[in-house]
Structures are given as structure tokens and as C-alpha cells.
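The complex appears here minus one protein chain, its other protein chains still in place.
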Amino acid sequence: MIKRYFSLLLIVLISLRLSAQVWVVPAENETRKSPFAFDDASRKAGSDLYYTNCKSCHGEPGKNNAIPLVPPPPDMASAKMQGNSDGAMQYKLISGRGPMPSFKNTLSATDLWRVISFVRSFNPSYKQEIASASAAAGTSAQNVKIVLSWLKETNQVQASISGVKDKVNQPLAGAEVKLFAKRYFGYLLVDEPRTTDALGKAVFNFPKDLPGDSTGYVQLVASLTNDVAFGETKADTSLVIGVPTYRPPLTEKRAMWNVVSKAPIWLLLSYTIAVFGAWGFIIYVLLQIRAIYRAGGRKEND
Amino acid sequence: MSHNSNDTGHDHTNREKENVNSRRAFFKNFGLAGAVAAVGGAAIYSGYKYEESKPGHDMVKVLTSDNRIVEVPKDQIKDVRVDTDQLQKQGREGLKGHRFVMVIDLAKCRNARKCISACQGAHHLRPYEYHINTLVMQESEHTAPYFMPKPCQHCDNPPCVAVCPVDATFKRQDGIVLIDNERCIGCRFCIAACPYSARLFHWEEPLMAESDKGKPYNIELNIPQRKGTITKCLFSSDRLREGKLPYCVSACPNGVYYFGDENQDAVTNGTTKETFRLSELLRVNAGYQLMPELGTKPRVYYLPPKNRLFEFKEEKDPVQETT
Partner (left out) sequence: MASEVNTDFLHNKKLDSIAADILRPVGITQGFIVWMGFLGISLLACIYAYYIQFDKGLIVTGLRDYISWGMYIANFVFFVATSLVGMLISSVLGLIGLKWVKPIARIAEIIAVAFAAIAGLVIVSDMGRPERLPYVFLYGRIQSPIIWDVTVVTTYLVISTLLYFLPLIPDLAISKGRMGHTPKWLQQTYEILSVKWNHTPKQYQILMKAVRIMLILIIPTAFAIHTVTSWLFAVTLRPGWDSSIFGPYFLTGAFVAGSAAVVILMYFVRVNYKLDKYLTTHHFDMMGKLLVLVSIVYLYFNINEYLVPGFKMKTAEAIHLHDLFVGEYALMFWSVQLLGLVIPIILLLFKFFRKPFPMFVISVFVLVAAWFKRFIIVVPTQDHPFLPIQRVPHEWMVYHPTIVESAITMGTIILAVIIITILVKFFPVIPIWEVAEEQNELDSKTKE
């Protein structure tokens, strides 16, 4: 009885451990496909993205020189990697796991597909399936524009999306919009990605305490997550919605570590007084030597 | 005040180099007889040059710094080493309106040492000369060991700067502590003063000193390096000027480093390029500073090595092995 109990426990444990290693991809994501055909341009762009973002861990494709991590990062040309569907790859890039970071907010949807396009170039037997037109057709539009505005009462930023659809320029519903605030080295995601309503509008809660420049300007950048359906569109607007921030240069105050002209007053004073005092006496005494000389001379002359 | 000194310093080395070069070529090609001829030639040439440079002679098209093309008389053109002067000026001033800050997530560091090699490559350092080093730390006997990357802390109350006798090391308005190796006298008081052992000294001729010779001195990159002077982590201020992340930060494969601007309350991860609120990152992860009790006010924050992504595995020290 006990033995059976233990073997059962063992099986449970092993399966748990296995499931911990298998990266489960939701069915919905598994079947996703790239909306555009992989070509040389997409492979080239994907290659650049791969080498800046992925190579440091996964190594060069086909060379099996990934760094030893747990779980091990697979080589791009390996059967394990190529066994993923396009959708599974996209899911894993978006979600990340353990040492593998999420690229959800750092690579655009198009860029993700470009990386996959590059990865597939190491699989000679790969045949691409493009997302059926019907899936994207509902939202396909041209000349998409994003306009950002400030809803002061609610402290929100509103993105209005419009574009040419069915040959008519109209608000676009169902577009997923991400809003970023530009910072010096990157883009800070503001709120969650939002989907536009029937009027083509999406509203973002803006944090009350985000520093802007000295007048409060914050440069906002909005882009579409499902940009493959709309083309790559970006809005780049500066709005006075941040906390006006002016912080003086760190070198402004007098300090022991600052330059001479910013030395503490007490130090300047005491140093100067001490040096002038001591050397005043020294010079006086040197003059006395001259006085001795003169006194001697006088007597001889006398 | 600073400019003059660096002027002369640079001038000096430049002239030296020119002298050496010309002398060498000279004797190789002409020999002594050639020397006589050349002196005569030079006299004639300088006479000709004088004639040519008389006012109103030649006009030359020049591109100004604000991108206009203007015509000026040739004799009014002076060779100005804009490079060094400009590099000194901007290097000492720093970037206006910024306060740079680094966050190091100890939970993610597995001692890949890519930061170190990227830094050593950029700054022409030997394998055992560290602007940044990853240390094996263990607080006490029964606590877990972990890896701790340690750059210069760029303190807001820098003990090293306070003791410098000649203003060779200084703090800029953006918080970065730099070192001017054309000013440094090599007294090493700053090494004694730094509690983080962040500074190193060029005890011998620096690596690549020969090939770097004659380059305009970039105070933000500290190249060319000089024997007998101090060097240290510069927060890659040459890269920051271009809006790029420091060498170490972008080289890390494990997302250990965040770098950003305290004034904008944002830091960007060097690996994923994802940007976070600094205040939130520090709050959520219980960020801390190194030895805050010393009152140095570091600009580098650490996130504790909790829930680490990697097993701690201590390797043999390759530097010790080889030497």
C-alpha cells in the first residue's frame, strides 16, 4: 500500500517536474501566423534584431554556442527550436520565462515576426503559412494616424486612431495601442495597452507623478501592437502632462568635493587668513634681516 | 583655468610626436646631405608661403560649426585643435538637466563577465585592470554567496574628489565623477580615500599607449591613457552624450543592469531595453546602496540577490591561474 502510494507520488513529482520544463503555449497563440510573407528584407531586419537582442544568450545560429543556462537556451537551427510553430515562437518572445526576458514592450509586433523570419532561414524544409486574409481583413486599413490628446479632468491621455478603410477615412475600432513616455535611454510604458472603441479612441491613465521637463512637457509615443494589420504607425507628441521638474546641477552647492571656486566659505577664509598671517610675519622677519644689514652699514659709515 | 593646462599638455605631446616623426623620416630618406638641401628648401618655401599668405590673396571655403559655408582669407585660418578643447569643455561640464543613475539586479548576475570585457575593450584595459569587476560576496558564514558587479559608485559626496589636490578628478552636474589624466599628478590620494576600491593607477605604460598616441584626449573616454595617472569607471559618459547606454550595461546578457536618469525617474534595462520607473523598481525590489553608512551617497543602487535566476557557481580565478 505504502509502496504504491510512493510510486504514485513519484509519478506526480516527475510529471510536475516535466511540466515545469515544458513551455506550454496556449492553443490560441500556437496557431498564430505572420501576416506578411518572409522575404530577404524581413530576414535581414530580423538578423539585425537577433544579433542585438538574442545572440548574447542563444549564440550564433547553427554553431551551438549558446551560454550554459538552466534551462539551456536552444540553438536557432536546432530541431527543438524549429519544432515550434511560428505562433509558439511569437508567444515565447512575448511572454519570456526565467532567464529569457519578455520582448513584449521592447520589440514591435512586426519586429517579432522579422526575428522569426530570420530564425526560419535556418530551416530548409520550412514552408511559411501566411495568416489568412480574412483574419486581418476586418481591420485592414491604410494611412493610419494616431492623434494624442490630454483629458485634464481625468488625468488621462486619449489616443484617436483613424485611417482609410473601405476607401473612406474613418475612426478605427479594435486597434491595440501602446503608449510610451520617452525617457533618455528608452520608452517607458504608460498604463496597459488599450484597444480602441467604436469611435477609434483609447484612453490611458497617466501617472500623476511622472516627471516632465522644467515646464512639464513629456514626449509621448504611441504605437499599434497589431501594427501588421494597420501598417507601422507611430505618434510622437509632446504634452504638458508631467510634473514640471527642475533639479539644479549637482555641482551647484559649495562642498569639500567641489572645485576651488565652490569651496566652503569657512575654509577659504581660514586658509587665507592663516597663510597670509604666517607669511606676513615671515616677510616682516626677512625685512628685519635687511634692517640688521642697514644698522651694520650705518655704524661703519659713521 | 582648466583649458590652459590641457592645452599645453596636449600641445606638448603633439609637438613631441611630430618632432619624432619628422626626424625619423628625415634621416631615413635624405641623410645629412639632404638635410642641408632641406634647410635651404625650407627657407625658400617659407618665403613663398609668406608671399602667398599676404592679405587679400586667397580665399578659402570653410564649413563652420553651425553648418554654414563661409569664405575667409587663407592667412586668417589658424590651426585650432577644436577637438581637445571642446572635449575638455563638454567633458568637465557634463550633460545638463540629467542625473544619471545605475541599478544592478544581483538576482540576475551569474558572473558572465561580459560587462567587464566590453568595458576593458572600450577603455583599452588589461584583463586585470577593472573599471568594473564582479566580486564574489558573502555577508557572513551562513548567508548565501552571490556575485556583485562593482563599478565606480559615482557618489554625490565623493571622498575621492574631496582629496584631489589639483582638480584632476571632479564631479559633473549630471553626477558623474570623471578623471582628467592630463591634470593628474599621480599622488593616489583618491585611491586611499575611495572605500569602494573603484580606482586604479597606471603603474606602467598603459595598454595600447603606442597606438593611441596623438589621438585628441577624450576625457569622457579617458583615451589616450597615460602612465602615472589614475583611471576609473566613467559611466561611459561618451556614450551617454549620444543617448546610448554604457558599454557594460548594453553588453550584459542577463538583464542585470538598469541605467537611466533620476530626474526622469526612469531606468532602462541594458539587455531587454525595457524602461521602468526608478522609484518603483527600487521600492518593489527593496533596492539598497553599498555602505550607505559612510555617507558617500552613491549613484549606484543594488537590488538584493533574492530568488536568483542562476545557481551560484564559483569558478577558479583565471587571472590568478595565469600569473
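All chains are identified by letter, namely A and B, in their written order; residue positions are counted from 1 within each chain.
The working rule: a residue touches a chain if its C-beta (ideal position, glycine included) is under 8 Å from a C-beta of that chain, and two chains touch if they have at least 3 such contacts.
Every value quoted in this text rests on a predicted model; they were computed, and no experiment measured them.
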{"item": "Touch with the omitted chain, as defined above, among A:Ala41, A:Leu199 or A:Val285", "value": "A:Val285"}
{"item": "Candidates B:His98, B:Arg172, B:His202 or B:Arg239 - the one touching the absent chain", "value": "B:His202"}
{"item": "Chain not shown, touching residues in chain B", "value": "1-2, 5, 128, 130, 133, 135-137, 150, 159, 162-167, 183-189, 191-193, 195-197, 199-205, 226-230, 291, 294, 317-320, 323"}
{"item": "Interface with the unshown chain - residue positions in chain A", "value": "256-260, 263-264, 267-268, 271, 274-275, 278-279, 281-282, 284-286, 288-289, 291-293, 295-297, 299-300"}
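As a working rule, only the chains that are shown with their structure count from here on.
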{"item": "Whole-Å gap between the CA centroids of chain A and chain B", "value": "25"}
{"item": "Of chain B, residues touching chain A in the complex", "value": "94, 96-99, 108, 110, 112, 114, 156-159, 161-162, 167, 170-175, 243-245, 251-255, 259-261, 263-269, 271-277, 309-311"}
{"item": "Chain A to chain B touching residues, read off their complex", "value": "53, 56-57, 67, 69-70, 98-99, 101-103, 105-106, 180-181, 183-189, 207, 209-211, 213-214, 245, 247, 249-252, 255-260"}
